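The complex is shown incomplete by one protein chain, all other protein chains being positioned as in the whole.
Presenting chain A:
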Amino acid sequence: MSPALINANPVVYEKKERPVRTRPGDAAFDEYATELIDQLEDPEHPYSLEELKVITEDAVEVDDKRSYVRVTFTPTVEHCSMATIIGLCLRVKLMRSLPSRFKVDIKVAPGTHATEDAVNKQLNDKERVAAALENPNLVDMVDECLTPSFE
């Protein structure tokens, strides 16, 4: 049996309606980056990260010219142990979806998590990310979260 849920009863928000683009394609990566990750599934609940307001469009910052992306996410509860997993999912998804020229920074929103610094450090350390992805259990979990975003 799975252990008790950290946040058993999260608040679910409506998804933001994005205007459908009639003219396919333009160079702005701004919205595009958000679109890539908002479909990710929460590790605990069958909702997307956008529905849980873990990710919002404002919290994704893209600088196409300097090839830089910064994502700030907000865990649903302060002591959420899933924060690192969520961060890892975000990183993997962006790694797979963005051209390699981008540098990606992933941070927990200031003041929203008990062990903020530790999480930030873990998420932005290349070695640690690589090590985490050697762990088959973790990779399985990440892949599960990513599946809906490829449909």
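Details
Note that a residue touches a chain if its C-beta (ideal position, glycine included) is under 8 Å from a C-beta of that chain, and two chains touch if they have at least 3 such contacts; residues count from 1.
Convention: contacts and distances are computed from a predicted model.
The complex appears with one chain absent; UniProt names that chain "MMS19 nucleotide excision repair protein" among the candidates "3-methyl-2-oxobutanoate dehydrogenase (2-methylpropanoyl-transferring)", "Proteasome assembly chaperone 1", "MMS19 nucleotide excision repair protein" or "High-affinity nitrate transporter". Summary of contacts with the chain left out: across A:Leu98, A:Val119 or A:Cys145, the touching residue is A:Leu98.
As for the chain not pictured, it touches chain A at residues 21, 24-27, 32, 36, 92, 95-101, 133, 136, 139-140, 143, 146, 150.
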